[in-house]
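A single protein chain has been omitted; all remaining protein chains appear in their positions.
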Amino acid sequence: MPRTVILGVIGSDAHVVGITILDQALSAAGFDVVNLGVQTSQAEFVDAAKAHDADAVLVSSLYGHAEQDCRGFHDRLASDSLDLPTYIGGNLAVGQDDWDETRRRFERMGFTRVFDSETEPQEAIDALCLDLDVSATEREGSEPQSIRVTT
Amino acid sequence: MPRTVILGVIGSDAHVVGITILDQALSAAGFDVVNLGVQTSQAEFVDAAKAHDADAVLVSSLYGHAEQDCRGFHDRLASDSLDLPTYIGGNLAVGQDDWDETRRRFERMGFTRVFDSETEPQEAIDALCLDLDVSATEREGSEPQSIRVTT
Amino acid sequence: MVRDEQLTESELGRIAESLRDDWPTAQAVDFEESVEYHGSLPDEKRFAHVLESADKPLLQPRAGVPRLDKQVELLTHLWEEGGADLLPTTIDSYTRDNEYAKAQEGLDEARESGEDTLNGFPAVNHGVDGCRELVERVPGPIEVRHGTPDARLLAMVTFAGGFQSFEGGPISYNIPYTKSRSLAETIEHWQFVDRLTGLYTEFGVRINREPFGPLTGTLVPPSIAIAIGVVEGLLAATQGVKSLTLGYGQVGNLVQDVAALRALRALGEEYLPDDVTVTTVFHEWMGGFPPDEARANGVISLGGATAAFARPDKVITKSPQEFRGVPTMEANAAGLRTTRQLIDMLIEQDVTIDGIDEEQAFIERSARSLLDSVVSLGDGDVAQGTLRAFETGALDVPFAPSQSAKGAVLPARDDKGRVRILEFGELALDDEIREIHRTHLDARAKTEGRACSFRMVADDVDAISDGRLIGRPKEGWT
Partner (left out) sequence: MVRDEQLTESELGRIAESLRDDWPTAQAVDFEESVEYHGSLPDEKRFAHVLESADKPLLQPRAGVPRLDKQVELLTHLWEEGGADLLPTTIDSYTRDNEYAKAQEGLDEARESGEDTLNGFPAVNHGVDGCRELVERVPGPIEVRHGTPDARLLAMVTFAGGFQSFEGGPISYNIPYTKSRSLAETIEHWQFVDRLTGLYTEFGVRINREPFGPLTGTLVPPSIAIAIGVVEGLLAATQGVKSLTLGYGQVGNLVQDVAALRALRALGEEYLPDDVTVTTVFHEWMGGFPPDEARANGVISLGGATAAFARPDKVITKSPQEFRGVPTMEANAAGLRTTRQLIDMLIEQDVTIDGIDEEQAFIERSARSLLDSVVSLGDGDVAQGTLRAFETGALDVPFAPSQSAKGAVLPARDDKGRVRILEFGELALDDEIREIHRTHLDARAKTEGRACSFRMVADDVDAISDGRLIGRPKEGWT
């Protein structure tokens, strides 16, 4: 059974390239992707997760205001009794921040996994398979159809 | 009989394009051209005029120091008993000088004719023919050989 | 249900009436008086006349500031110091969202503080008289450039205000610009704009219309850009538009860019009615710019060189300060002059590059396939066909924020830097065409010793700002 993941760019951020690529990668890997697109509010993430009985929520942020945009996000999820893995990825802090520190900060906010902007889609896919307990058989079955591999 | 003209760039000036073109135009029009080239001193002009029994001296200056470079030039010519038409052409003054004023200044210095930097070679040729009394027959005979005219 | 049919005069009147309360300046719009006003403008300010009679590519920058005096100053500078042939007026973001009250606040603040508190010229707020003052005080023909999905009031005011060219279209000002605007509604809104243009045209005021060719500005495959431009042209022509400028944004590959501009002109002339005059506009690179003016000048120069080879009717220039947003007027003028130098040095060389015909044929075949699918999905109605095509993904735009587009298409560059399609989604391209794209991309993958992948796409998106064309793997690749 395919897992459903919610995908979106939080806040007023309009960077569309990253989630477009991620959407494609996740769909090709067999996930049901609900792509909320750019400029998505916390409420829209929560509503979509409920409405689609989602297995995970993936939040993207590239304009440097992720911390403000995500404040209180996990409280909202909890108050709607949503207990599911949440990932965040992108440029998560403005300036020369130490990455480990940034990662820990977002983990403390409640995110299951935190990725930087250099992350390959495959890393997110591998993490989802692990966190959602997708079996090897399922993965086999969901082998990319449309993504060709040059051999 | 072909008329001999002395041609050169006076002073420390190294602008070679103008006299190269003028040399070609005069030679093609039938003159014997003694091209002294760039960075020619007053003495070299005078010596060449004497040595070649010249009919005219054409001085070029494009770097804005013509007045200093030509100071005393006509006295030198006179003291060598050289009485022949002298032309000067180019950028004869630095800055926004009024052209009529510049022309008069160089005429007062003794130049027979004064040309600005936009002068076509043909204007100099026409002036020489007039000043040196080149007859129409001679001009006919000296029609440009190598300069083609597209008809 | 929106159909590709000409609005009746009564519908046009009814809509115009309904818009009159949106902002006070709308009250001053008087069509007949405006037609008369346009008649008073000299030839050199008649946009379509200047554009359609040019014998080499005309240059046009982008520029807009809130205050009228400053806009006059800016445009005069671009004309005199940049040598612009056509002038723009870029509209502010609030106006694009139809937030005229907020635009007014910004304009008032700008007037009080002397600071530019809006990112463009709020033409609706300046009203008919303000626009006319601008048109009269600037030295050349002038176009409204904006990004407004519902530009009906903007068109009413600026047309009455003497502007004779208007950028945008129902697809090109929706799909790349908005997240959740209904495409059907946007088509209706642009039918009004185009019908108003048509009416002016019928009364002797030849207003030029220009669909926004670059779309998302990010590796848009030429066939998609061309198909959408032609669709917008068809919708405009139905409403009576006679002067149409189809656009295309530079991808950076010389052969593909020249081929695409030729295909755009050829298909525009083929698909549009004979009485529509089709011109073309080439946008210098609309993607990410290098964060360095020296390298940015290189990108701009490649745009100028491409224009010299392709000879579009118009070039929209970029400035070396592109990476940091709105340029100074000096940098904007510099972009114009750099472009001009390349065009003037190259255009007489009459350079012929190999392989353009082949690439053009491939682009035309693909664009034709997309266009035919729009027509057939709409049972002959282009408006309905457009809606179905975007719903099904038969027509799609890469990296579009809009929920009206499938967003299933992913582009990537091939081994020569031409933009090909890696992911097609439901795009109306047959297997043979798809196979050609795949073959090209496989050749690149082989060169790089890696699989065709999302990573390639991401690398390509950043490549030009990183100082190259193709997003080659950063390490371990020679």
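As written, the chain order gives the labels A, B and C, with residue 1 at the start of each chain.
The criterion applied here is as follows: a residue touches a chain if its C-beta (ideal position, glycine included) is under 8 Å from a C-beta of that chain, and two chains touch if they have at least 3 such contacts.
As the structure is a computational prediction, the values presented were derived from the model and not from experiment.
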Chain not shown, its touching partners among those shown: B, C
Touching the absent chain when the full complex is considered, from C:27, C:180, C:328 or C:341: C:341
Touching residues (missing chain, whole complex) on chain B: 14, 16-18, 20-25, 35, 37-39, 120-121, 146-150
Contact footprint on chain C, counting only the chain that is left out: 55, 252-255, 290, 292-295, 297-299, 301-302, 304-305, 333-342, 344-346, 348-355, 415-417, 464, 467-470, 478
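One rule holds in what follows: only the chains that are shown with their structure count from here on.
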Between chain A and chain C, centroid-to-centroid distance (C-alpha), Å: 33
Centroid spacing, where centroids are CA-atom means, of chain A and chain B in whole angstrom: 82
Residue numbers of chain B (touch at least two other chains): none
